[in-house]
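Up next, subunit A:
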Amino acid sequence: MAGAPAADPSKVLRITFQAAETGFDPVRVSDYYSGTVISGIFDPLLTYDYLARPAKVVPNTAVGLPEISDQGRIYRIRVKPGIHFADDPVFKGAKRELTAADYAYSLRRFLEPKNASPYAFLFEGIAGIETPDRYTIVIRLKNPDFNFSHVLAFPLGGAVAREAIEHYGDESAARPVGTGPFRLKRYVRSSKIVLEANPGFREVLRDGRRLPLIGGVEISVMEETQSRWLAFQRGETDMEYQLSEVATAFMTADGQLKEEFAKRGIRLERSVDPEIIYLYFNMQDKTVGGLAREKIALRRAVAMAFKAEDMIRIIRKGQSIRAHYPIPPGVAGHDPEYRSSIPYDPRAANALLDKFGYRKGADGYRRLPNGDLLALRFSSTPTERDRQYDELMKRSLDAIGIRLEIHKDRFPELIKLENQCRLMMRIAAWIADYPDGDNFMQLLHGPNSGQSNNACYRSPEYDKRYEKSRLLPHGPERDQLYREMARIMETDTAWLLIDSRYRNVLLQPRVKGFKKHPVLHAEWLYIDLEVRR
Partner candidate 1 sequence: MSLLSIRNLGVGFGQVEAVKSVSFDISEHSTVALVGESGSGKSVTALSILGLLPETATRRGEILYGGKDLLQTPSRELRALRGAEISMIFQEPMSSLNPVFSVGFQVGEALREHLGLSRGEARRRILELFREVGLSDPEVKLGRYPFQLSGGEQQRVMIAMAIACEPKLLIADEPTSALDVTVQKQILDLIADLQRRRRMSMLFITHDLSLVGTIAEQVIVMRQGEIREQGSVAEVFGAPRDDYTRALLACRPPLDRRPARLPTVESLVHAKEERKRGLRGDETVVLEARGLAKRFDRVQAVKGASFKVARGKTLGLVGESGSGKTTLGLLVTRLHAASGGSVLLHGREAAPPKDFKRAIQIVFQNPYASLNPRFSVGQSLTEPMRIHGIGRDEAERRSRAEELLAKVGLPGSALFKYPHEFSGGQRQRIAIARALALGPELVVCDEAVSALDVSIQAQLLNLLQDLQDEYAMSYLFISHDLAVVKYMADEVMVMKDGEIVEMAGSDEIYADPKHPYTRTLLASIPR
Partner candidate 2 sequence: MKYVVRRLWQFVPTLLGVVLLVFFLFNWVGGDPAYILAGKIANPELIENIRRSLGVDQPYWVQLWIFVRQVATGDFGVSWATNERVSQIFATRLGPSLTVLLPLLIISTLLAMAAAMLVAYWRGSLTDRAIMIGCTVGQSISILVYILVFQYVLAYQLGWFPVQGWGGTLGENLLRYAALPVLVGVVVALAPDIRLYRSFFLDEINQDYVRTARAKGLAEGRVMWLHVLRNAAIPIATNVMIQIPGLLAGAFLIERFFSIPGIGREVILAVERSDFPVIKAVTIYVAIATMIINLAADLLYKALDPRVELE
């Protein structure tokens, strides 16, 4: 029967996080896990269609897609009337309706300095927000941007209630009040997050049934892979996607689920994450930076010697694909035909270094052309995963006779140095905030040096094309610019693109209707569970 709430309290989805969340105030988080929970509790104006691929923006709490005017400078959206926030003591027993003003408040919060929101950059294009009536919101942008709908579909862009934020203050992180399908029931920081279906959730139908179908989600934070894998196998969890380290335990070489698991009804959903992992060189560094030809040769040689294949085969255990293009699959602008012009070829790399005067000294390691000592410094964090990067780096550089120094520091320290353009090399990752190529191509934009441009790369050729691409909607014209930009980056060798990881989602037989979405964090709204016996 349509209309009747379908959420069954006995259907509780049990999942794990491999790292602790940081909290549930949308403007204050930047980690994937907190974002996942937030997207279950709060409602953005727009969202993505669950099943459409590539990802397609659809209205969420909005009545329809935004009306875009003034050549992409003005977005006008109407909020559906009759949507209410989940009951909370802060509303003093009254029903609290969601209005355009809530969205205006919520979006402005990202830009308030005191909130120091990590995602402020997404909203920096906003020139002003107006609410001409209770249900209409008008957003004016500083520059034309045809991709702004993606920002409005950003999962952290959900509406918060001003009363709740002001009332809970610092505690907002632990007391989220939203209009989404779930609400927080029990919360033990960095250990256990229990959500239950929001009984007052607006009517969203799928196949004639009212969503959500499950009665709740129980999330356990489990840092150790062994624990997560054993727990899943013992049926203690329903869904597990953070098992790439042990993927060979349940997958055959060609990416199929092993027979023994398939027989038990366990299913495997496999997709490539919209991310790129890359080795960058600091283009302002004295040793590896700069656009002088012998510096390009040095970087090129390192890139040619980098054992990307071992990275995929051994460190990733086969759970990633080689990245050739700065925009990963599943993101608008990705070119599956594009091939990197930098091959793995240590012998050629050696020859290249010889040609440019990087001669080997008595110790078997190369010197700079001027005879000075040459040592490359690779920065990483003190984790077991990064230790594997270190080892790979060492093996790669040993093959071309370049001395390696490992610089270890905690992540925040690395980021700090990186933003001051003081690291030499690091393996970095970028996952799509929204499925558009711009989100990736901006990583090499010169003015972003010291922020997201961690290579501190400044190429007039690149920047010229990037600025041009900003004014274009997704299409062949922009794609052509992107391809040229990718080539410019390659010939300068600011980055070596390494890989994009597979996401292998293991599902217990009782989980129904799951389909991995490239952008949406939490698919909980749409899935169903068989009632446990």
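The rule we apply is simple: contacts are C-beta pairs under 8 Å (C-beta built on N, C-alpha and C of every residue); 3 or more make two chains touch, one makes a residue touch a chain; residues count from 1.
The candidate set was assembled so that all candidates are chains of the complex that A comes from, given by their letters.
All values derive from a computational prediction rather than experimental measurement.
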Completion exercise
Within this complex, subunit A touches, out of 1 or 2, candidate 2
Exercise for the section: Report the residues of subunit A in contact with candidate 2 in the complex, numbered from low to high. Expected result: 20, 22-23, 25, 28, 30, 113-114, 116-121, 170-174, 186, 188-192, 220-224, 226-227, 230-231, 233-234, 236, 409-413, 415-416, 419, 430, 433, 448, 450-452
